[in-house]
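The structure's right below; bear with me while I get my questions together.
For this view, one protein chain was removed and the others were kept in their places.
Order of writing sets the labels: A and B. Residues in every chain begin at 1.
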Amino acid sequence: MNTRTLEPQHFKSPAGEVEKQFDNPLQQRDTATIGMWVFMATEIMFFGVLFAAYLILRSLHPAGFAEASRDTDLLLGSIETAVLLVSSITIMIGIRAVRLEQRRIGVAFLGLTVLLGCGFLLIHGLEYRADYFKHLIPGIDYHQSGPYWKVKELFYCMYYFITGFHSLHLFIGICVNAGMTIRVARGSYGEHDYTALELAGLYWHLVDMVWIFVFPLLYLIGRSG
Amino acid sequence: MSTMDTLTLPPPAVDSYLDHDNTLWAWLTTHDHKRIAILYTIGITFFFVLGGIAAAMIRLDLLEPSGLLDPETYNKSFTFHGVVMVWFFLIPSIPATLGNFLLPLMIGARDMAFPRINLASWYLYMIGGLFTAAALVWGGVDTGWTFYTPYSTMFSNTNVYLVIVGVFVTGFSTIFTGINFLVTTHSLRTPGMTWFRLPLFVWAMYAVSLVMVLATPVLAMTLALIGLERGMGVGVFDPALGGDPLLFQHLFWFYSHPAVYIMILPAMGLVSEVISCFARRRIFGYKFMTWSMLAIAVIGFMVWGHHMFVAGMSVYAGMVFSLLSFIVAVPSAIKVFNWTSTLHKGDISFESPMLYVLGFVGLFTMGGLTGLMLAAPALDVPLTDTYFVIAHFHYVMVGGSVMAYMGGIHFWWPKVTGRLYPEGPAKFSAILMFVGFNLTFFPQYILGYDGMPRRYHSYAPQFQTLNVLSSAGASILALSYLLPLLYLVWSLRYGHKAGNNPWQARGLEWQTTSPPPENNFRHPPVVRNAYAYDEPAP
Partner (left out) sequence: MRIHDPMFLLPDASSISPRIDLLFWTMVGMCTLVAVGVMLTMVYFCVRYRLGSHADRSNRHKKNLTVELSWTLIPLVIFLGMFTWSLFLFAQLHTPPAKSQTIYVVAKQWMWKIQHPGGQREINMLHVPLGQPIRLTMTSQDVIHSFYVPAFRVKQDVLPDRYTRLWFTPTKLGRFPLRCTEYCGLDHSKMKGYVVVMRPSDYARWLHDHAASDSVVSQGKAIFRQRGCSGCHSPRASVHAPDLHGIYGRVVHLSNGKTVVADERYIHDSIMQPDSQVVAGYAPIMPSFKGQIPASDMLKLMAYLKSNSTDEPPASNTPNGEAR
């Protein structure tokens, strides 16, 4: 739906009123949306640095990184990817349902999204746990032998930094979504008031998109070699 | 002029933003951009004084070739000076104070787009500042503000963590400010305020915000990686551990060169406002001025390598960075020529803000031109990391940004406080600042050419004359910063009432009462043109 064709009266803010700096609810909605996009640009720069550092280190130590990369758990990683992709669909269905005032479907799908997010963290936790028993966590318990043990430490350091930073983002997304789900269940949001939901959805998609880059970079490249 | 205004204008009918709720709690929880600007001003002034004390220590040490302080204290002084002045003074200076106060007023808005985030950014700034100050209390840090690895990660025994955390947290404050400015400029312009009617100060804020939101995350993550390397001994940057030392320098300067433009772009916008007002004519080449600011913001992202000509980067990379650095100088040149042309056929008067700003144009020109020499790699090889570089960036940042900041504070003081500062002392300190500045930093150009490296606690005896001159200049400079602090505070209580528009300026911010009411305007203003100095007064 093209928001530009909507009348300002179509929207109301969550509190039912417009904050003083805005002329009308439509302006308030547009402002929040632009803000979210700018914020996402900064997020991309945050992750961009990590990816750049990772790629440069990888180009310095191609063989060691490839070997370390092969030690990651491809199966769990793939499941995580699938879980996140599905969650991107469920959050979309949930928000759409709220906009159509189908509140119960909305709560169900938003709740499902939160569960999928938690599932992702859980599976990732399993990966971390397995790493721990394999003595693969730099700074906590890292004991490896073999020619590449030092380079692999570097890989795992970047691995934990990137996936940890991503999981932190996902965790924030889960908290925000859980809050939204509860509020939807209590009757907030609806046909005229879904900006906050939409922005939370944008953020969720962003976190998913980042994973779409994390997964091949950390798990897939160099696996065949 | 001011007395005339107070006689002819009716007394303000609306209560100003300063009239109610003056409890400490109300100030600390305010969402009003004007009050947040004042909170920022207090914080920034505090850190400016701290950084200034560190600068005084540096100049004190360098009075004698053998150094008057011990090397450890000296190293900690210049590190503290750099960290505080860069992240806790220069970067937030004009945007967070004047920008915060003026941006909504200049575009006819009632507040920032996200007032709560605006307040949060002040708190983040203060928390970051406290961490940094805590590092000082716990013995200081000796890495230099550039945190070069492997010194900062493996060799320094000082409190690097605390400072990194401080700068990291403050980075978020910068990002929040940037997001707020961008969105406010996009969404909250009053009817008739089209993009090409925006005051150049607003354009400057817009350009600088772009840089803030895109560059600051890079610094934050780089510092996090430093923390990781220092804490876990995993070598992202340390070659002994398999990392790449140049990677750190690339990432650091990818942020820190744009950060230089974060410091100078706001000054450029501010100067355009003041010159246009006191020359009483429209700024010359408005569109070239806007495009040149955007060009600086964009090209500024691609020149970071000119800090690394001798770092061990490949020659070809050096050539590309050099070319881009020459190109980024063109828009700056355009701006200087346009400011000069704005004076042409004007009706120029010389109130103290104008003196500061004319000083800015001169000093910025010198700083910019010597920057051109450093962009030439063959000259950068002998000159880099000497006092030539120190002189160059102080001409741009102190002679440029700080001079402009002082001019801006004087120019908008009547708007912010409703009072006039005493003109005589203000003119005196403007001239004093110009003289003191040149005396401090011009000798450093010569020192640099003669081969005195930066960050030297002791030096060869033949450099003493110039160093003593520089220290003498620094004491004059210190006086010229102290004076405004005294008479501006004095004027808060004893200054004459300013009236709404003592300078007869045409910007939107002058069309409301001084100090402005809480919601800035009594009626939403409608804009028909920009810089209407060539038309009869409304």
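Quick note on the criterion: a residue touches a chain if its C-beta (ideal position, glycine included) is under 8 Å from a C-beta of that chain, and two chains touch if they have at least 3 such contacts.
From a predicted model like this one, the values you see are computed outputs, not experimental measurements.
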Subject >> Residue in contact with the excluded chain [from B:Thr97, B:Ser322, B:Ser352 or B:Thr440] >> reply: B:Ser322
**OP:** Give the residue, chosen from B:Gly231, B:Pro461 or B:Pro524, that touches the chain omitted from the document.
**Re:** B:Pro461
Subject >> Touch with the omitted chain, as defined above, among B:Ile179, B:Val218, B:Met366 or B:Met433 >> reply: B:Met366
Original post:
Which residue numbers on chain B touch the omitted chain?
Top reply: 67, 71-72, 75, 142, 144, 146, 148, 150-151, 154-156, 238-240, 242, 245-246, 279-282, 284-288, 309-316, 318-319, 322-323, 326-327, 329-330, 333-334, 336-338, 340-341, 343-350, 358, 361-362, 365-366, 369-370, 372-373, 375-379, 381-382, 384-386, 446, 449-451, 453-462, 464-466, 468, 534
**OP:** Spell out, residue by residue, where the missing chain touches chain A.
**Re:** 61-64, 147-148, 150-151, 225
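The definition used in the following text is that only the chains that are shown with their structure count from here on.
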Original post:
Hey, which residues of chain A end up touching chain B in the complex?
Top reply: 19-23, 27, 30-31, 34-35, 38-39, 41-43, 45-46, 48-50, 52-53, 56-57, 60-61, 138-139, 150-151, 153-154, 157-158, 161
Original post:
For chain B, which residues are in contact with chain A within the complex?
Top reply: 104, 109-115, 175, 178-179, 182-183, 186-188, 213-218, 220-222, 224-225, 228, 231-236, 241-244, 247, 251, 519, 524
